[in-house]
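A single protein chain has been omitted from the complex, and every remaining protein chain is retained in its original position.
Going in written order, the chains are labelled A, B, C, D and E, and every chain counts its residues from 1.
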Amino acid sequence: MPTVHIHMYEGRTKEQKRNLVKNVTDAIVKSLDVKPEAVTIFLHEISKENVAKAGKIVAEA
Amino acid sequence: MPTVHIHMYEGRTKEQKRNLVKNVTDAIVKSLDVKPEAVTIFLHEISKENVAKAGKIVAEA
Amino acid sequence: MPTVHIHMYEGRTKEQKRNLVKNVTDAIVKSLDVKPEAVTIFLHEISKENVAKAGKIVAEA
Amino acid sequence: MPTVHIHMYEGRTKEQKRNLVKNVTDAIVKSLDVKPEAVTIFLHEISKENVAKAGKIVAEA
Amino acid sequence: MPTVHIHMYEGRTKEQKRNLVKNVTDAIVKSLDVKPEAVTIFLHEISKENVAKAGKIVAEA
Partner (left out) sequence: MPTVHIHMYEGRTKEQKRNLVKNVTDAIVKSLDVKPEAVTIFLHEISKENVAKAGKIVAEA
């Protein structure tokens, strides 16, 4: 703990994911005074075909 | 907000998904008196290989 | 299935919740051609103290 | 209810999944005195590319 | 990993929760050949006022 689930659109590069988990972990460590080893992050990549805003599929909006 | 996650079996058509997010958004807007733009829906399609009821994988039940 | 999780701010009345689950269930039944008994909905009420947009706690924005 | 979500790394065999849902269902039935039919389990298989510990992607650690 | 989220109705005793996490962890260890230390379980207790089946709030059904 903390355990983090990040839902984001598909298509990020490995480099972006690598930076993301590094930077988010640092942000949590700094803000909550926990050890980096305590932080687990799950990345959930989701297609714009499976997200809707205001009643419309994002991929089609 | 509201943010909605719908877990359903794989295999729905684009037309079904389009109707689903439209109708669920309308239902929320009507019930909670929020604006359509406030409603985000995530569709999670899951294989019957990865759902179990009563201790049995649904795809094999 | 489908199983639905709705995350919304605290403070809705029982009447609003009652309408919400009725209307969302109807919307799913109509859109996906499933039986009402197949639809389970979980309501998650969350404080504006525990939601942030653009880096700011909603209760303080 | 209870409804269970198990997040695990990809790569388990069908036999392992079959045993997993059987054994977890039995454990819940025994512990909470519910009927097996009341237990639904969702398996979420996640790539080591999408999990991080201590700020590092597990697949690269 | 595995990480488990169990959603169940409110009102279980400490003894039931203690047995539940022990038995579910044992079930996972046995089924997937992982170490007990690798298993994290989150219990989410939910009111019957916030669950609906077939369009009806469970507490009122």
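Following the convention adopted for this analysis, contacts are C-beta pairs under 8 Å (C-beta built on N, C-alpha and C of every residue); 3 or more make two chains touch, one makes a residue touch a chain.
Just so we're clear, the structure is a prediction, and the values are computed from it rather than from any experiment.
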| For chain A, residues in touch with the removed chain | 1-9, 12, 16, 19-20, 22-24, 26-28, 30-32, 46, 51
| field | Touching residues on chain E - with respect to the absent chain | value | 14, 17-18, 21-22, 25-26, 36-37, 39-45
| Which parts of chain C are in contact with the chain that was left out? | 7, 46, 49-57, 60
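Note that in this section only the chains that are shown with their structure count from here on.
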| field | Interface copy of A-B among B-D, D-E or B-C, judged by whether over half of the contact pairs recur | value | B-D
| said: I'd like the Å distance between the centres of chain C and chain E, where a centre is the mean of that chain's Cα atoms. | reply: 21
| Where chain D and chain E are represented by their mean Cα positions, the distance between them in whole Å | 12
| Between chain E and chain A, distance of the C-alpha-averaged centres to the nearest whole Å | 25
| Of all residues in chain E, the ones touching two or more other chains | 3, 7, 46, 51
